[in-house]
Structure formats: structure tokens, C-alpha cells
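This structure is in C-alpha cells; I'll ask about it shortly.
Subset of chains shown; positions unchanged.
The first chain written gets the first letter, and so on, giving A, B and C; residue counts start at 1 in each chain.
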Amino acid sequence: MAGRVKEFNEFRERMDKRILETDHRAIKRFYAVDTLTYEPGALDAKAKEMLGLVASMVLRCDDCISYHIQECKKEGVTDAEMFDVFSVALTVGGSIVIPHLRRAVTFLDELNSNEGE
Amino acid sequence: MAGRVKEFNEFRERMDKRILETDHRAIKRFYAVDTLTYEPGALDAKAKEMLGLVASMVLRCDDCISYHIQECKKEGVTDAEMFDVFSVALTVGGSIVIPHLRRAVTFLDELNSNEGE
Amino acid sequence: MAGRVKEFNEFRERMDKRILETDHRAIKRFYAVDTLTYEPGALDAKAKEMLGLVASMVLRCDDCISYHIQECKKEGVTDAEMFDVFSVALTVGGSIVIPHLRRAVTFLDELNSNEGE
């Protein structure tokens, strides 16, 4: 795990730890719901992660996009499937999504290149 | 097809016809891209319609939600799978999604009840 | 409780019941977090309901606005305080908030008029 990917994950984990240590009940339970949401149910984890990815793209949150791309890859989403998700996000969300798409592909390329190491 | 479902589809079809008859090139091509986006590719139509549904929910567009619920049912998405999609939308988009969820379930119930007729 | 206020509350309660009866774990827990969020903590319920109201206004969700206006009144928020909340929403969210402000004031007036009955 290298470069921006590593930095992204370390910041995320450090701050989530910091936030949960405040022991704020509603915030802690929100985090628990967030985890529960992506566990396999009627849909499997792969389908759910793709749903999380497209939702993040149309809402245009780069960190959420990076996170779900990472989880999608863990669940076996191929690059071709990933671009189908990107395509739905682009059509539904419009050209305003394009800058986020550029950064998403940059992140995906970095993930793929790290795998080869 | 009865009640709100029928009214929704008739308005949609009449206005799309009206809009496309203006023969505005960029608008017509946008509509064509919109259709193309949900055709089977690396992901099948069922997966793509679920992506369209979750994107519509977090962007909180009732008509888009109704439309994709309808298309999801055509592609064989079960009610249990539909609620998994709703759940991702709710977690990603927050409680602001709840009023749209209520209307989505109302529409789904009406679709299901029309089927039984 | 009359007119639109009554209709609004009945629809909300009927559909929440319908949604929770599906027994979808993540959705049920989300609803529980939603309730927990507005319970008194470092801030009292009145302060939290005003936060919920302003958040609903800038995100422009009429049903959420109606709900929080109702809860604000239960917690003793005066009309003058309510307009201070509206003012922050208007400045932060821009003129796009105005149509929602018009409907919010309509709902508030109806609530106030029901009280006098």
C-alpha cells in the first residue's frame, strides 16, 4: 500500500478512532449502522459496495468514492464493472461528476499499481 | 396499471415526447446516453437499475425513484433486495432520505398491488 | 390537529410503521439512531430540534422541515426564534431556500391556528 492510498487509509483510521473515543452514543451507533449496512443480506457485499460507490459519486465525495473503490476491489469488482458504475454516476449526476471521476480513476490506477508490487 | 403509477407514466411519456419533438440536438443526445447507460455491459441491467435507484434516492428525486423502482421490478429485483438498496441510500444520504423512502414504499406497494389485479 | 398537519402526521406514522415491519435490521437501527440523536445530551432537546430544522431547510426537504417545526414548537421554540432559524437557513442556503421558507411559514401558521381551536 503506497502513496496517496496509504495516507488516505491512515488518516481515516486515526480520525475514526479519535471520534469513537469521545464515546458519543448517537455517533457511535451511526458508525455501527454504517458497518451493518454493507453486510450481506438479500444483496451480497459486492452489490452493496457498488451501490455505496455510485451513491458517493453522485453526492460527489472524493473520500467516500476512494473508500468504496477500495472495498469494491476487495469484493472482486472488475475494472470493467467499476466503469459501468462510473457511467451510471455520470449520467445520473451530470458533468459535475467528471472532476470526481478523474480523481476516482487516479485512485483506482494507484490501487491497481500497488497490487503489482 | 392504476392510480398514481399510471398517471406518473403518462405524464412522463407525454412530456418526453414533447421535449424530444423540439429536436434540440444536445437534449436528444442526452436522452440517448441515458438509455444507453442502463443497457447490459460488464454489469447486467438488473445491477444497473439498482445503481440508478440508489443514486436517485440519495439525490432525493421522487420521480426518478419511482421510475427506477418500476425498472428494477421489470429486471426481477425482489422486495427484499429493494429494501437493501433503500438501506444503502438511507445510510449514505441520511435521515433527509426518509420522506422519499416513505413515498418510494408507497409507490412499490402500489406497483405490487396492481400486479395482483 | 387539522388539515395538512393531520394528513402529514398520519402518512408519516403509517409509512414508518410499514417500513419498520419489514424488520430490515440496518433500516430499523437507522431509525433508532435518528431518535437517539435528538435526546437531550450536552445540548437540550430544544437546541437539537432547531439544529434539525436548519439542516432540513438548507437540504430543502419540506417534510423534514414540517416535522422539525412541529418538534420545535413542542420544545417551546417561539415564533421569533423560529424566524432566526429560518434566517440562518436562508443566508447559508441562498434564495433557493425561499420556496421552502414559504411552505414552512404556511405550516407554522397552520400549527398556530390549530392551537387556537
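Convention: a residue touches a chain if its C-beta (ideal position, glycine included) is under 8 Å from a C-beta of that chain, and two chains touch if they have at least 3 such contacts.
Worth saying up front: this structure is predicted, and the values here are computed from it rather than measured.
Enquirer: One sequence, 3 chains in place: how many copies belong to the entire complex?
Expert: 6
By definition in this document, only the chains that are shown with their structure count from here on.
Enquirer: When the Cα trace of chain B is superposed on that of chain C, what is the rotation angle, expressed as a multiple of 5 degrees?
Expert: 120
Enquirer: So which chain is farthest from chain C, going by the mean of the CA atoms in each chain?
Expert: When every chain centre is compared against chain C, the largest gap points to A.
Enquirer: List the centre-to-centre spacing of chain A and chain C in whole Å, with centres computed as mean CA coordinates.
Expert: The answer is 31 Å.
Enquirer: Averaging over Cα atoms per chain, report the distance between chain B and chain C in Å.
Expert: Once rounded, the distance between the two centres reads 27 Å.
Enquirer: Please compute the C-alpha centroid of chain A, do the same for chain B, then give the distance between them in whole Å.
Expert: Result: the chain centres lie 23 Å from each other.
Enquirer: In chain A, what residues contact two or more other chains?
Expert: 33, 37, 41
Enquirer: Over in the complex, which chain B residues touch chain C? Could you list them?
Expert: It is residues 60, 83-84, 86-87, 90-91, 95-96, 98-99, 101-102, 105-106, 109 of chain B that touch chain C.
Enquirer: Name, in rising order, each residue of chain C that touches chain A in their complex.
Expert: Touching chain A: residues 24-26, 29-30, 32-33, 36-37, 41 of chain C.
Enquirer: So in the complex, the part of chain C that touches chain B is made up of which residues?
Expert: Chain C residues touching chain B: 11-12, 15-16, 18-19, 22, 24, 26-27, 30, 34, 55-56, 59, 61-64.
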